[in-house]
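A single protein chain has been omitted; all remaining protein chains appear in their positions.
Residue numbering begins at 1 within each chain, and the chains themselves are lettered A and B in the order written.
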Amino acid sequence: MFPAHFDYVRPATVEEAVKLLAKHGDDAKLLTGGHSLIPAMKLRLARPQVVVDIGRIANLSYIRETGGAIAIGAMTTHADIEASKTLRDKSPLLAETASHIGDAQVRNKGTIGGSLVHADPAADYPASILALDAEIDVVGPRGKRTIKAVDFFVDLLQSAVAADEIVTEIRVPATAKTVAYVKTEQKASGFALAGAAVVIGPGGVRVGITGVAATAYRAAGVEKALAGQTSLTPDLIARASAQAAAGVDALGDIHASPEFRAHLAQVNTRRAIEKALTRA
Amino acid sequence: MRRRRWPVADPNTTPYVGRAMKRIEDPRLIRGEGTYTDDLRLPGMVHAAILRSPHAHARIRKIDTTAAKAIPGVVAVLTGADVNASCGLVPCAAAIPDLKAPKHTVLAGDRVYFVGHAVAVAVASDPYIARDAIEAIDVDYDPLPVVTNAEDAVKIGSPLTHPDLGSNVAYTHNVSGGGNIDEAFRKADRIVKHRLYHQRLTPMPIEPRGVVASYHTGEGTLTLWTATQIPHLIRTLLPGMIGVPENKMRIVAPEVGGGFGAKLNVYPEEALIAHLAMRLHTPVKWIESRRDNAAATIHGRDQVGEYEVAVKNDGTILGLKSKTIADLGSYLQLLTPAVPTLTGLVLTGCYTIPAVKMEIVGVYTNKMATDAYRGAGRPEATYLIERLMDVVAQELKIDRLDLRLKHFPAPGDFPFPTSCGLVYDSGNYAAALTKAKQLANWDQLLKDRAAARAAGKLSGIGVSTYVEICAMGPSKAMPAGGWEWGCVRMEISAKVTVITGVSPHGQGQETTFAQIVADRVGVPIEDVVILHGDTSVAHYGRDTYGSRGTAVGGTAIVMCIDKMIAKAKTLAAHLFETTSDHVVFENGRFTSPGVTNRVITWPELAGEFYVAKNLPPGLEPGLEASSFFEPQNFTFPFGTHICAVDLDRDTGHVKITKYVAVDDCGPQINPLIVEGQVQGGIAHSIGQVLFEQTIYNEDGQLVTGEFMDYAIPRAHDIPDYILGSTVTPSPINPLGVKGVGEAGTIGATPAIANAVMDALEPLGITHMNLPMTPEKVWQAIKTKT
Partner (left out) sequence: MPMPFHIHVTVNKADQHHDVEPRLLLVHYLRDVCGLTGTHVGCETSLCGACTVLVDGKAVKSCTMFAVQADGSSVTTIEGLATNGQLHAVQQGFWECHGLQCGFCTPGMIMTSVALLARNAAPSREQIAEGLRGNLCRCTGYSHIIDAVNHAAKAVARG
């Protein structure tokens, strides 16, 4: 319940924050919503020497249309994403996904940037970020770069964002209404045992799966089975969804065996596709 | 549609008893003005943190506290070698013949026996620094072999939890009663066998434990505030541990944030923090973290048993045999070995079963101690008999309600002696069953299930008819006396001060007792104050557990009122110039029809008692009475719960579609509070049946040490309840009340489990261990389809 000592710095700009990260290296941790970092600090599983609070950097919290995409500031809270009319109208999957995260209080503090960088294998956003083919902007000492969703989740609790970089913006494309996120929650924590995010569009079906493996992934087998199909019949959907965890090294713990997680990935993929289709 | 069953009662309408009064406790709590242990702040108070073992079994080679002591703000860092000699042994009050018990010191000696075992304590000016200090303590452990499964622990060659005891078996307890069990099994047409498992549970009150101790050196007096259900039992037991005499020790249970049995104990920290306050000459506070609460506050259940029922083909049950292994964990806490024996007392449930035999083996493992958790032994018994009734009905292909009805004692059979040696006080089991069926719309429920099944769905209905043991209890059956004490005082201002020896912590007795007192004394309810939870105010008491508060504590108060009114009548008679037998007391007014038209009310009479200028010879001034109530028997509430569920074939998810509970706890003092107790109890069962489980891995690591991994029910897990009641008064106390704190948990677990099993029955699935998690349900379905 009582974190260890740390020095607290509160940069006013991204540039300043990047400098602080460069200066302190591995001793520093970024503080955003704090819902992963602070519990870990209270249990002393994390003990940064320096906490860099980027919560007050101006202009990192926004949701706006830019061309065919919707740009979301990294410090935008889950609650703002859930409630965003822009997202609900133009790209509703992310808003739907946000509504499944934690609880109302967590959503009021937690931020999309913080959640993504933490790369929790059971977080909700990664499934949708993948299904949406989102892009993530990061800024670091080497300047700004854009990471594609498929390249973002590297390993368990490891994203493609370097320790000295800061996520600044996430961009998701506008989509049709035919999207859905279906999740089975870990009963205690509310994280995903298996979550399936589906985007059905003119270009085909994209499916992102979270909770099942060390990182969220695109369910390539499902997408392939549905590629080029004009009529998504229940039978076809069921057969395709059976590929949701094909070739995946599923995680097992006290909450679900690898077999059950893989099974839930299939079920939730099917249900997400069916749900998305009802929204046509 | 859901409607309020109990419109809140108008506070100005009497009688108060029987009506849904708003609670008197609530205004301070909803304003955030309740004072829980962690809210106490004393001048000079320092803060303790406890270092706990990361190993389930290890030898401690060395503890180095040098670095911890060097941290600025650290007041002391102490180990078992420093404090154990001054703190005595943690007591176990249960008397079991031939019990092998390890010595339980407040901090570990040269060995640790479970993950969470307290190893050292640091005291500092601030809790953050205390936490820093325990992190800086260096302990050199030598890990030893571990046993975490009780069934493994009784096997030859198992690692020993306490090598010095020579065996993991703490005791073997045999219960047999009624007729000849062997003959019953010989006469049977069939023996139905079943194995049942009651998983380990973590009570998880939302307020963890906490202790604040303050020692007055000059007076030699100790004040201990502790988040406990049992301030009086602690005052009885703590003197023997730390050497402060009972009459110089004051124990206060301030606002206590939930107990459920987890705070029905004397814990090492209570002695340790008291000792530190004495040793350091300054008040000391210790507040448990959630993680420590999960690891080092008692757990519940953890029993596995093999059961055999001897039956005739017509369903007549001739006998019941059981062999239970109870996992005690590594130490005996206050009632650890007694809890499984309670199971043996209600093994026959609400049925006539002529012969029983039960063997209970209590076993040590490298885990936290088990002890009384909501229901304590009775949920285990009820679950096993109610599952067995369904299994028997299924095997014999007879209706499960008919099987139950066939074995109910009739209302005229009470007091009903059971084969387990108890005498049930009163009951009408069939009436509760009938009412529950009515509320559940039973015939429609069966039709709905048939339709759902025809449509390929897995739909089930579960029933449980239960009886439990409450109002604990007759002193001869209780480890430390089962009586209760109370005191009622009419103040000079005619306000009424009531002191009770029970120690409510959410049960609402400040309200229910005030209702009883206001009615019987004939004063407005706002003139009544109920005091509790402080041994310097409530001198004697046996506290709150075992659904005893109102039935035992309330009765002590009724006895006080009777005495007080009798004394008041003596003075009234004196003032009326007549004798007491010509004085009528009604609604707070004393009259003497036929003698005088004069009416005396409490303000007048109270004034006379304390001014004391006009008392008859021999009548003492003052108007107060105290009483000890010794119950002659337990009470035996009962009821029927009906639960309907739908299972999701794909995910194994269980959805409760209907929940009906009819509970008979005798007359209800406050039906709104009764309803709250029942609803809360059912929620514990929803957790137990569907997801709660304390898990240690084979190395003895506690895997469910946080709310991240140990799920308790949330608001969206709760169905809309349909609640009802029947009223069968108990003859054991003048209020006729039976108790209701644990009923929900006892009745609900088998109803929900039976519903899940009923849903799986068409697939030929006859057994599943608790908890019936989605994965287990899915696996079971998968193997059969």
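To be clear about the criterion, a contact is a pair of C-beta atoms (placed from the backbone, for glycine too) under 8 Å apart; a residue touches a chain by one contact, two chains touch by 3 or more.
On a predicted model such as this, the values are computed, not experimentally measured, just so you know.
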Worksheet, complete the sentence: Output for the hidden chain's shown neighbours is A, B
Worksheet item: Touching the left-out chain: which of B:439, B:477, B:718 or B:768?
Response: B:718
Fill in: Touching the absent chain when the full complex is considered, from B:90, B:169, B:256 or B:445
B:256
Worksheet item: In the full complex, which of A:55, A:140, A:173 or A:201 touches the chain missing from this view?
Response: A:55
Practice prompt. Write down which of B:80, B:205, B:652 or B:700 is the residue touching the left-out chain.
Written response: B:205
Worksheet, complete the sentence: subunit B positions in touch with the non-displayed chain are 2, 4, 8, 20, 22-23, 25-27, 29-36, 38-39, 128, 203-208, 255-260, 287, 289-291, 505-508, 672-673, 675-676, 679-684, 706-708, 712-716, 718, 720-721, 744
Worksheet, complete the sentence: Had the left-out chain been drawn, it would touch subunit A at residues 1-8, 10, 31, 34-35, 38-39, 41-43, 51, 53, 55, 79, 102-106, 108-109, 188-190
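Note that in this section only the chains that are shown with their structure count from here on.
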Response to the item:
Here the gap between subunit A and subunit B, centre to centre from mean Cα coordinates and rounded to Å, is 43
Fill in: Residues on subunit A engaged by subunit B in the complex (per definition of touch)
1-5, 43-44, 184, 187-189, 254-257, 260, 263-264, 267
Item to complete: Mind listing the subunit B positions that touch subunit A in their complex?
Response: 127-128, 130-132, 135, 289-291, 650-651, 653, 691, 695, 703-704, 707-711, 773-775, 778-779
